[in-house]
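Sharing a structure, written as structure tokens. Questions coming.
The complex appears here without one of its protein chains, the remainder shown in place.
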Amino acid sequence: MSYEIKGLNEECGVFGVFGAENASQLTYFGLHSLQHRGQEGAGIVSSDGDRLHQHRDRGLLAKVFADEKDLLRLTGDSAIGHVRYGTSGNNSINNIQPFLFRFHDGDVALAHNGNLTNAVTLKRDLEDRGAVFQSNSDTEILIHLIRQKQNCTFIEALKQSLNEVKGGFAFLLLRKDSLIAALDPNGFRPLSIGQLDNGAYVVASETCALDTVGAKFVRDVQPGELIVINKNGMKIDRYTDKTQLSICSMEYIYFARPDSIIHGVTVHNARKRMGKLLAKEQPADADMVIGVPNSSLSAASGYAEELGLPYEMGLIKNQYIARTFIQPTQELRERGVKMKLSAVRGVVEGKRVVVVDDSIVRGTTSKQLVKLLREAGAKEVHMRISSPPFKFPCFYGIDISTRSELMAANHTVEEMSDLIGADSLGFLSIPSLIKAISVKGGADYPNGGLTVAYFDGKYPTPLYDYEEAYLTSLKSQQEREEK
Amino acid sequence: MSYEIKGLNEECGVFGVFGAENASQLTYFGLHSLQHRGQEGAGIVSSDGDRLHQHRDRGLLAKVFADEKDLLRLTGDSAIGHVRYGTSGNNSINNIQPFLFRFHDGDVALAHNGNLTNAVTLKRDLEDRGAVFQSNSDTEILIHLIRQKQNCTFIEALKQSLNEVKGGFAFLLLRKDSLIAALDPNGFRPLSIGQLDNGAYVVASETCALDTVGAKFVRDVQPGELIVINKNGMKIDRYTDKTQLSICSMEYIYFARPDSIIHGVTVHNARKRMGKLLAKEQPADADMVIGVPNSSLSAASGYAEELGLPYEMGLIKNQYIARTFIQPTQELRERGVKMKLSAVRGVVEGKRVVVVDDSIVRGTTSKQLVKLLREAGAKEVHMRISSPPFKFPCFYGIDISTRSELMAANHTVEEMSDLIGADSLGFLSIPSLIKAISVKGGADYPNGGLTVAYFDGKYPTPLYDYEEAYLTSLKSQQEREEK
Amino acid sequence: MSYEIKGLNEECGVFGVFGAENASQLTYFGLHSLQHRGQEGAGIVSSDGDRLHQHRDRGLLAKVFADEKDLLRLTGDSAIGHVRYGTSGNNSINNIQPFLFRFHDGDVALAHNGNLTNAVTLKRDLEDRGAVFQSNSDTEILIHLIRQKQNCTFIEALKQSLNEVKGGFAFLLLRKDSLIAALDPNGFRPLSIGQLDNGAYVVASETCALDTVGAKFVRDVQPGELIVINKNGMKIDRYTDKTQLSICSMEYIYFARPDSIIHGVTVHNARKRMGKLLAKEQPADADMVIGVPNSSLSAASGYAEELGLPYEMGLIKNQYIARTFIQPTQELRERGVKMKLSAVRGVVEGKRVVVVDDSIVRGTTSKQLVKLLREAGAKEVHMRISSPPFKFPCFYGIDISTRSELMAANHTVEEMSDLIGADSLGFLSIPSLIKAISVKGGADYPNGGLTVAYFDGKYPTPLYDYEEAYLTSLKSQQEREEK
Partner (left out) sequence: MSYEIKGLNEECGVFGVFGAENASQLTYFGLHSLQHRGQEGAGIVSSDGDRLHQHRDRGLLAKVFADEKDLLRLTGDSAIGHVRYGTSGNNSINNIQPFLFRFHDGDVALAHNGNLTNAVTLKRDLEDRGAVFQSNSDTEILIHLIRQKQNCTFIEALKQSLNEVKGGFAFLLLRKDSLIAALDPNGFRPLSIGQLDNGAYVVASETCALDTVGAKFVRDVQPGELIVINKNGMKIDRYTDKTQLSICSMEYIYFARPDSIIHGVTVHNARKRMGKLLAKEQPADADMVIGVPNSSLSAASGYAEELGLPYEMGLIKNQYIARTFIQPTQELRERGVKMKLSAVRGVVEGKRVVVVDDSIVRGTTSKQLVKLLREAGAKEVHMRISSPPFKFPCFYGIDISTRSELMAANHTVEEMSDLIGADSLGFLSIPSLIKAISVKGGADYPNGGLTVAYFDGKYPTPLYDYEEAYLTSLKSQQEREEK
């Protein structure tokens, strides 16, 4: 949420349904509750049992389907949908998912949440064998891999292909008569299955989408699984046994909606525990605790509760999305920030304030926050972050791939505190983060089944195409720290 | 805020600035922070010292000014702007403000927040004297009244006209060389003056807009005042001495942004006190307290604090605005509700929950809320309302003019509790409401300077065109209660 | 037609129908065939017998009604419509007609083709009496005049008002139960009545619109007439007897569609006769005759026929309207011209060409034409104009009000020929123009019932607000000629 003021963005949300009337409408509802996972584009592909139908465009879901006819045209009992975050250079409509491919032997649609770490290599190999790509997206690679397989069924070709792609992925595929879901061997991205009253199956990036469409939670898709849903029901299959749960901890820290339940853990509750543990590790002598809306409110309330401090509403987020085009002068640019977030003078004036945020990426937002609170009269501003310092990029689906942008990769906590202008700054420790989340079955895996590489640089997989860049940045980090 | 799920809507927000470069851009920023006061249309008129320039359209501010050129065209150092809520039949672009009138002796623009109670009578009289109206809006009446005055200055004509219109109004007028603000004799609607660092004056419906543009608060406009701002500075004048502060209590209860300060009272703090007094009057035996986002979170935290109960995030509001066009079946319609609000299963499951809301209008939202919480596993749902039962319509600027729609006008509290399906229901008393708000200078006036007519039916002014309708509805209310 | 390459534009076309199902659709068809009279905006107002419904917007008719729902919303059995040419500064949607005024005693809609010569004076007087105008249009004046009349019927008030406005006008008014048409005392603008098979009456600026909707021609509206159509049929009334037919000769020369019949004269035939008479007066020794598409093709064929020369297609007009925004360099600007008109090399190469055009306004188009033909290989280019030199502005509905723009007002024919680069140049004489047109009943009036003031400066009426400007320009003309 509050994506405008973060330098960090989840790449996608996916939703699928099989066997329900008005499948595309249900998908619209489901995607709406996943909108926080991507605001740059949206699309739906439905199947009427014979042909697949597609509509996709740039912008928020409500804009993409502003004309009701575009949704009603997507007839049939099954559908998949996608909401997408995209970097500026790539916002061609060609890159908006689900992709729809029409073959003489049947249509296939494809939606993807994640990031492939060997995409460059695979794409080059495929092109050298004659493949023609029409998007910049990693996602298109999978369909080319599948089509290159000869003399085997679609499912066999898909399984082989899933063993060739590396990195983080939650794939949904739609064919005229089936819906298929697949998760990477580490389960980096969340993917849950639900069921409607009429028995129809639903698959979604987060359980909040299941709730929205009235589906009961059935199970999380597990690493390495391949789920095939057709008129005979749901079949749980695997394309590999070499799995190790390493779900992205940023889903709990920042991305997911508070009401979602991922691997048995309600996101809000995890955040509240982070806040409590943060209070124990990094207490502050203050008059009140406030959170940065909306993603840090849970942690802030936990922090306040643990220390017995009042939990106040000291910052207000404007619920309307502002166009930020108009910034001829520095003065107007600063006003732009205030269009998104406001400090409540009547609350913070003359007070020593702890402000809890979920993370520091580039540090610019934190600096503005402190300034905003001081201008509103706060006597002291103590910043507390409900996650460890963010030092290493993500290669599994979060759009940060250079370390140079990460404030914590380049500064000590003391330096950061000075740079953002806070009276003090404190972070949660990695062990406390793991403890706060503690996913179902996590005990069987390193780091309790979580990826914490953003904080310690220990990635659970080889990095393939990114390996070299990573090592370079790591080395420069070590050099800096040795100084 | 959360206007989609309420049956109650403020009609407008106004913003004006005089003497600042990029006046229209500042107005854009200011209007953005007033967007919660009206989402149906927006407009800005600027003055370049000679001519006035206008742009207005239907929809949210960001849509109206989606093309930056439309804003850059509005050159000059002064501007007024308006955001508008409008009922469906009236959403012609003709009704979107500010209105701009071009006369051979100079342009005049006009923006209005409020509702005139003698509009029908005035309009008919003016038409009989040859006036030609082009909008359905009350607002246009003022300019006709002004132009009918002969042999007097514009300000004199304006003062006479302000004595002829009745009801609630905060007017902003822009001429090529001045910005004028006027408030009705009861000060029903809020209007505040601020000042930028360069000395330029700013006028806005709420102080949150002053903060957004970086203006320091100067003073609230007082009932009966006429403020004239030009190159010589600000002149505080009056058009009447027959005033009595009766500011709309719904501004504190529901409409205004929590960070706004109205007549010396921070809205968040007033709401928190309402929650505390509600807890004293209507305690509940429960495991936790949750608030309905966003407008009831302050009151809920006060309620929780008073009773020492945990304050939890049990309801999530989707920050993205959903199109609600798609509702072929009852099942899909219910999904529609869930697109806006979600219960956090991991928080409320198995718990006795107090849910605090700010008001009950038609009761439909409350009923859905209770259902949502029960479906998420809440064991008990106790609803507490941080204002008294809403029984009587508003005639001063809120879009409810028939009592038949108001649940509390037609049912006892017990009946209401049953109808919405809650385990218990409790309202704040009128004296506690007044105590919680206690505006600056309010002690000199009935009800502490507040209008509480929505709760007790005692309107602080004659109702003019609405008198008959009101008496009829009152009578039917009395008959019902006698039964 | 070919409006893009002319500096001269008719201001409007009007269409009305009473007593036909789908009245707004018929009006859409009718306006489509009048689109050549105005491309800047379009609108329709319909009456369902109780209320009037309006839709209008900037742009071509097809764009204004791009969404079919906007037309279907305009229910009822009667309607009026308007297409409008507007100068750049005035293209606010407020100025697009028909205007719709809602009064407590009934709605009135108004559409106007023409130009009032005392508009400034009337508007100032009305404003001084309290009137509030919301458009820049002359047209709005009529409704204010009507509403100022006390103690009389609408028709009486209208008649009085029509005697107060001066200049050229063809007005259509729609009320809930009647359609009213009125023409100025000189009949400057054309207006015809037709009848559908079901008896419904149709009124239109040109008969081509009657043909398009399948209406049979009934009669031309005569100067000073007031036509009232309601469920009792059509009543022909007058508001004045002081009339003198002086129809604008430019309608025949340039504006009207060739298939329209105005005062008994088919426009194409009049043009062909102009061409024949031009050939007699201004013959040329050449290999072929070509016309400038589309408005000069008739005259060119007459010219060729008279001299026995081949009539060839030497110029092609691109039927698609080009955006002309892209002109970073002079070279690209010249390409822009070529996007509209092309010379046919295979026809003109090596030939002595007579090119017939209908008029020279600023001369820029003529100059480009000659250049185009020479570049395509024409050996000689003789330009012949099928009307007299255009020296004096029009004040009755054509958008040229300063003489300084008119090439013929500032140069002799020899100078003009040199300036445009032609080998020779010749114009039609005024007597031949009158002879070529010879309208029905024209013999009873000066100049055969035509206005030829554009050529001789003898206006058939006082010029009111324009008098002074005209005398000034006339004087400078005489001074120039005396030199």
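Some points to look at:
In order of appearance the chains are A, B and C, and numbering begins at 1 in each one.
The rule is short, and it goes like this: a residue touches a chain if its C-beta (ideal position, glycine included) is under 8 Å from a C-beta of that chain, and two chains touch if they have at least 3 such contacts.
Nothing here was measured: the structure is a model prediction, and the numbers come from that model.
The chain not shown here makes contact, within the complete complex, with A, C. Listed residues C:Thr121, C:Asn294 or C:Ser429: the one in touch with the omitted chain is C:Asn294. Contact with the chain not shown here comes from a single listed residue; of C:Gly199, C:Pro310, C:Gly441 or C:Pro462, that residue is C:Pro310. Of C:Tyr28, C:Tyr239 or C:Phe395, it is C:Tyr28 that touches the chain left out of the display.
Mapped onto chain A, the footprint of the missing chain covers residues 92-93, 101-105, 123-124, 127, 129-134, 136, 140, 143-144, 147-148. Where chain C meets the missing chain, the touching residues are 1, 22, 25-26, 28-29, 32-33, 35-36, 39, 60-62, 65-66, 68, 71, 208, 211-214, 257-259, 261, 265-269, 294, 297-298, 301, 305, 310-313, 316, 318-323, 325-326, 328-329, 331-332, 334-336, 338-339, 342-347, 376.
The rule is short, and it goes like this: only the chains that are shown with their structure count from here on.
Greatest Cα centroid separation from chain A: this falls to C. Centre-to-centre separation between chain A and chain B, using Cα means, comes to 36 Å. Note on chain placement: the centre of chain A and the centre of chain C lie 62 Å apart, centres being C-alpha means. Under the contact definition stated at the top, not a single residue of chain B touches 2 or more other chains.
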